[in-house]
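Structure first, then comments.
The other protein chains are all here in position, but one chain of the complex has been omitted.
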Amino acid sequence: MPAATLDPYRKRDSVAGHGEFPLEVKQRLIGMVMEDPRFPEYLYGCYECGICVAACPSARFYDFSPRRIAQAASRRDVELMFQQMQEDIWECSQCFSCLRCPRGNNPGGIITVMREVAVKEGLHSAREALAGYSRIIYKIMSTGTQVSPDMLQPDAFPDWGPEVKDVSENLDLWRRMLPPETLHTTTTGWKVADRTLVELYVIWLETGALDMIAQVDRGIHMILEELMEERLEEEGIEV
Amino acid sequence: MSETAVSVILSKKKQFDREPDRRSADFHDKLFQLEAEGELVVQRISGDYVEVPTKYGIAKKIQKANLWHHKSCGQCGHIPGYSTSIFWIMRKLGYGYHDPEDQTSCTAWNYYASATSNQAAQAAVALRNFAAAYETGYFPLIHCGTSYGHYKEVRSELLHDGALREQVRKVLAKLGKEMVIPEEIVHYSEWLYAVREEIRSRMVYDFSNIAVTVHPACHYYKLVEGDAIFDPDVYHGQRTAAVSGLVQSMGADLRSYSTFFDCCGFGFRHILVQRDFTRSFSTLRKIEVMKAEADPDVVLTHDTGCVTALDKSQFAARAHERNVGIPVLSEAQFAALAMGAHPFKVCQLHWHSTNYRPLLEKMGIDWREAWKEFEVDAKRLERGEQEFLTWADVDA
Partner (left out) sequence: MDERVVVIGGGPAGLSAAIAAGQLGAPVTVVEKLGYLGGRPIEEHYASLTPHLADAEEVMGGMVHDLEACADVEILLESEVVGVSEGDAPFTVSIRTPRGVVERTSPSVIVATGFQHFDPGRETQLYGYYEFPDVVALQDLEAMLKEGSVVRPSNGEAPKRICFVQCVGSRDRQIGNEYCSKVCCGVASKEATEVRMALPDSEVFIFYIDMRMYGYWESQIYWPAQEKHHVQYVKGIITEVLPKDGKLLVRGEDTTMGRPMEIPMDLVVLSVGMEPSPGTRRMAQMLGIEQNKYGFVEAKNPPLDTVSTSRDGVFAVGTALGPADLEDCASSGGLAAARAVARLGTRVGG
């Protein structure tokens, strides 16, 4: 068991609400973050000037600080970075206001890389943060558009006002009343050619993007894999 | 008046003249170098173009006609009047375009939200779209701020990472596509800025009494800020001139507020699965501040997520008796309205949540009459007399 830390900010794994991980696992995961080709461009050094925090929306809402992300990474503090990977990284709103860093750091970018590793490795935090998100992943990976008109359901967006209900009730008609010919769709944002979807599937399969979601949602992964392989087989494309 | 320290200070501050800027390492150098080495194809600007000023002083070329519309999934899906207005303005100004079906989303919304993708996949998605545009001869125009910012990041990664280029090239080869990067990555709001005088000359309403606040979109000008538009004539070149420059040209009453820099609260994953954050940030840091400091008739912005977050967050806040209630539009819809676009058939305002009717009244647009016209068309479609509404119907 790792020794209790003297750092008041750092919590023990059990306190942080996730299971105990051996140090080697943490080192391996943080190693993946640091070896990412983008990492050297995302982190130079940190002055602790606080510019990133002042510009950060999430810092105003959560106990979140892009400066702590940059600092932990600068210090190569495996324990602290691992803790952040279990918690903080999902609070970032990815607006990239922190890019104003005078050192040229990109805390939001560091977080992107940390999230990718968390997803790839199926960390508890990733699964928790993405609970309820599977439908979106399915949509984007299978249809090539993220937001579809038929997502506008009053029960999904009860806080968005009564217009959501109007839209969902009139969806088919109102979509047909859009003058651009590509927008008469209800299940995708616009009409995406079939061949284009096949090309997208090739990208997901060739780059390992599909594999990434196996850890987060095995069910969705299986459905997608089946769908994609079947379509590629029909097209006679091998990957 | 004799010269005092204060008068000297004030006169010095009148005009910011940008000196050539060292940081402006121009990505074009590397782009054209790789083109010359045969590593990639650069889709060049062609035909009539406008040069616009950018953050670090390098002029950016905006092609005026023959554009390939890289649509936004959030706009097309949930704010269809946004995309439709962009098309409508382009038609009105007489510029030809191509609205492709072989375009996918940039998938960056998902990427920023969930990280269930990776660098190579994101780059391949971007370049597949660029190649598709190149094949048609039309030049890509990116509707979404996130796609625009993300593609600029991808461009920078590809230009500086040979291994990534190799990996993506292999994937593209499988698709039978070339590796193409356009000479400029252009956001539709840059195109609107470039043609703002043409828009002004075709306005059919006087908007000088319409008070406007602008929310500049983070992914437009914070991601790879170097080639975002900054114009010395708009906020002294200290804020991006996209949207504000158009509003200024249109003669509307542009008003500032103290949290203009703050993000809208969209948060990518937050808007979908943690909306308490989005609602709080959107209303407390943006809408309420605008209301208190500028009391605008409308908020204009130029990205998908910002329209959604700012518009949809106000309903719940109103239930809590917060000081909200400002309609939210894209500047494309605003410009289209000024040019006489139909508020429902073109701008599709019935997809918006915050009450826009007082705004239309102030603009001099009879929304009751317009809604009747919309319903007449709807009935015609319901009766099966016509399957779709066409451009001919809305231009009538």
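Points worth noting:
Residue numbering begins at 1 within each chain, and the chains themselves are lettered A and B in the order written.
Please note the rule applied: a residue touches a chain if its C-beta (ideal position, glycine included) is under 8 Å from a C-beta of that chain, and two chains touch if they have at least 3 such contacts.
Remember, it's a predicted structure, so these values are computed and weren't measured experimentally.
Within the set B:66, B:259 or B:323, the residue that contacts the chain not displayed is B:259. The chain omitted from view is touched by exactly one of A:65, A:93, A:112 or A:145, namely A:65.
One chain of the complex is left out; on chain B, the residues touching it are 4-6, 8-10, 12-13, 15-19, 21-23, 235-239, 256, 258-261, 293. Seen from chain A, the chain kept out of the figure touches residues 44, 47-51, 53-55, 59-60, 65, 67, 100-104.
FYI, only the chains that are shown with their structure count from here on.
With each centre defined as the average position of its C-alpha atoms, the distance from chain A to chain B rounds to 23 Å. On chain A, the positions that touch chain B within their shared complex are 36-38, 41, 55, 57-58, 60-62, 90, 93-97, 99-100, 112, 115-116, 118-119, 126, 129-133, 136-137, 140, 144-149, 151-152, 157, 159-161, 163-164, 166-167, 173-184, 188-193, 195-197, 199-200, 202-204, 206-209, 212-213, 216, 237, 239.
Interface of chain B with chain A (complex): residues 71-78, 80, 83-84, 87-88, 99-105, 107, 109-121, 124-125, 128, 132, 149, 157, 160-161, 163-164, 167, 170-171, 174-175, 177, 218-219, 222-223, 225, 261-263, 265-270, 272-273, 275, 277, 279-281, 285, 312, 315-316, 345-346, 348, 350-354, 374, 377-378, 381-382, 387-391, 393-394.
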